[in-house]
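For this depiction, one protein chain was excluded, whereas all remaining protein chains were kept in their positions.
Right, chain A next:
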Amino acid sequence: MNLKSLSKDWEAVSYGFLDASAKRELRRKMLKAVAVPGCQMPYASREVPMARGWGTGGLQVSLTLMNPQTIVKVIDQGADDSVNAASIRKFLTRVTGAKATWDTLDATLIQSRHRVPEEKLTKDQILVLQVPNPEPLRSVEPNMSIARQMHADADYSRMWLQLYEQIVRSGRVMQGASYPSMVNGRHVMTPSPIPRWDVPKLHMAEHLTILSAGREKRIFAVPPHTRVEPLVFSDVPYKVEEHGNITCTRSALKGFFMNEIPNDDGTSSYEVSDSNLGIKALNAPEDASQKIGETWYQDGEWAQ
């Protein structure tokens, strides 16, 4: 007996790492999710060489959607160069032969954690968001089978009650990220922990957004030209973060979502959160190819 007789003959790994049946299942579930915008579709989340909770849901969707012509961008909290984003990007290009980019305008597929890029996405682009907790009702209804029933009944009064409580106790809506949003007037979804700043970018967008939770095994989607309305009271308007007047200390960009960086003296300085936007702004004087595209926000105001 030798090692060779005990082991299988060498075979190439399936294209895009996942086996064909896994990808077929994911495609079917994505189609379902697109057909019923905002409704969570369960799927069999596979093992990938990454720990659950680090973007396995997004990774599986990306692996399924990618082909050798894809140009992929991976961001983590807006940055292309963070460890998580870099290793996912490396893995994706290695198993699919696709090209990688940092530029939002060049990408055809963008996998993201916690941010939507500042430059407008087009109809040829797909945004894949990694979702840690897909259930918006979890904070108000810990029993998931009752939560499913509440979705079926479109009974979202408890979500408004949560906002009511926040306003009564704190004087304003405290929900910072994962702001519950009504999709297509029917299902309330949590748009993954993107800041309030990014939620309007999903409303009547040109691009397709797929949100996937690997650990929780749920996929949902916002197809192009679909209403995404944050839950608000009719007399308390929806407010995004007050970043409109802040200037980035490195790129001098103004009016975009910023990362706050604490200084030694107790003050804060700010850097633009969409790191490649900052890079482009820095390089633009020398390199004409580094032009910033049309952005959703202009001068810190929603432009449309």
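Just so it is clear, a residue touches a chain if its C-beta (ideal position, glycine included) is under 8 Å from a C-beta of that chain, and two chains touch if they have at least 3 such contacts; residues count from 1.
As a working rule, contacts and distances are computed from a predicted model.
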| item | value |
| --- | --- |
| Among "Phosphoribosylformylglycinamidine synthase subunit PurQ", "Putative phosphonate transport system ATP-binding protein", "Quaternary ammonium transporter" or "Formate dehydrogenase iron-sulfur subunit", UniProt-listed name of the chain not shown | "Putative phosphonate transport system ATP-binding protein" |
| Sole contact to the chain not displayed, among A:Ile167, A:Met204, A:Ile261 or A:Ala303 | A:Ile167 |
| Contacting the left-out chain in the complete assembly, out of A:Ser234, A:Thr267 or A:Ser289 | A:Ser234 |
| Touch residues of chain A, complete complex, unshown partner | 153, 155, 157-158, 160-161, 164-165, 167-169, 233-236 |
